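To start, the structure itself, in structure tokens.
Missing here: one protein chain of the complex. Every other protein chain is in place.
Here is chain A:
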Amino acid sequence: MPKCRRIFSGSVRKRGSDMARMTMIEAIRDALDTAMGADERVVVFGEDVGYFGGVFRCTAGLQKKYGPTRCFDAPINESGIVGAGIGMAAYGLKPVVEIQFADYVYPAYDQIVSEAARLRYRSAGEFTCPMVVRMPTGGGIFGGQTHSQSPEALFTHVTGLKVVVPSNPHDAKGLLMSAIEDPDPVIFLEPKRLYNGPFDGHHDRPVSAWKSHDLGEVPEGHFTIPLGQAITRRPGRAVTVLTYGTMVHVALAAAEETGIDAEVIDLRTLMPLDLEAITASVRKTGRCLVLHEATLTSGFGAELAALVQQECFWTLEAPVRRVAGWDTPYPHVHEWSYFPGPARVGDALRELMEV
């Protein structure tokens, strides 16, 4: 059975729960609030996360509500934040730690790769690491070299990690709550360009807000979206677009503008990957565009392209095409020449259809 889900079909929530209008920031805060309220083992910490409520407001009010031993500020030491989180997880807590920007996760890379990801395996299940590492990711905000990176491929390559990238408030809450409840370490990348509203790459137009978007409606209370399930954002028959995060919205705009009947799949979880949903779509359309903000070479798109050609070789009518950030550090002034916007994606879609 192909997994062509409609917008809410991947959601699991309590019957009769109410919906509320939220930004992605509010949805993340709500997920943390709900998880902390339900389970006192959930602790939240990171730089500026406590009293101040986070530089993006994702933890606002949590310290006041749950006290300074459940939500607190950390020294500026990413390895320390993740390393302490691993120790807490090994003890039996469920730490949700924050790295202020994904660009600053590298000092913690040893702890994530060598420790969090390996704890269960190397101890044969004696010690586990049910930890979530949240970090704002992605560009499109004039963040320059160190506030714009998309390092997901550095985590998908690590055995033992799960990697999640939501594209809207609804999913952000459902996926974060699943991540917190998950028994394995989860890297949770939050596209900061989407914190306040959807963004389709048209930087010259007024920004829209989540309040006027379907996916700004978020169930209240306990609500999860299973990890490892992609979702179809736009059903189509001409070409499959495999993407996630901010690029979901760019892909939708490009499909609209080119008039190409693209099937846009929001992967949501990169590891484990919903290969079934991917292959079902590509077998139907015969064409595939892989789209991400991260740099091209050895990016996650390479894995997607390889899987598609292996699994769907006999139904492919054109080579798998990748659109990604250029293989350069993320520049400041050249933001819109770098960011894979709807024009570039549109061109790629047209070229794919001409083959």
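The rule is simple: a contact is a pair of C-beta atoms (placed from the backbone, for glycine too) under 8 Å apart; a residue touches a chain by one contact, two chains touch by 3 or more; residues count from 1.
FYI, contacts and distances are computed from a predicted model.
Enquirer: Out of "Glutamate synthase (NADPH), homotetrameric", "pre-crRNA processing endonuclease", "Monovalent cation/H+ antiporter subunit B" or "2-oxoisovalerate dehydrogenase subunit alpha", flag the one the UniProt entry gives for the chain missing from this complex.
Expert: So the chain that does not appear here would be "2-oxoisovalerate dehydrogenase subunit alpha", according to UniProt.
Enquirer: Touching the absent chain in the whole complex: find that residue among A:T59, A:Q111 or A:T295.
Expert: Once the missing chain is taken into account, the touching residue is A:Q111.
Enquirer: Consider the whole complex, including the chain that is not shown, and state which of A:R29, A:R120, A:H170 or A:H249 touches that chain.
Expert: If we include the chain that is not displayed, A:R120 is the one touching it.
Enquirer: Any idea which of A:G37, A:G259, A:P272 or A:P319 touches the chain not displayed?
Expert: Within the whole complex, the residue contacting the unshown chain is A:P272.
Enquirer: In the whole complex, not just what's shown, which of A:N77, A:Q145 or A:S212 touches the removed chain?
Expert: Residue touching the chain left out of view: A:N77.
Enquirer: Could you please point out the chain A residues that touch the chain left off the display?
Expert: Within chain A, the residues that touch the unshown chain are 43, 69-70, 74-75, 77, 79-80, 83-88, 90-93, 95, 107, 110-111, 114-115, 118-128, 159-160, 162, 182-184, 228, 271-273, 275-276.
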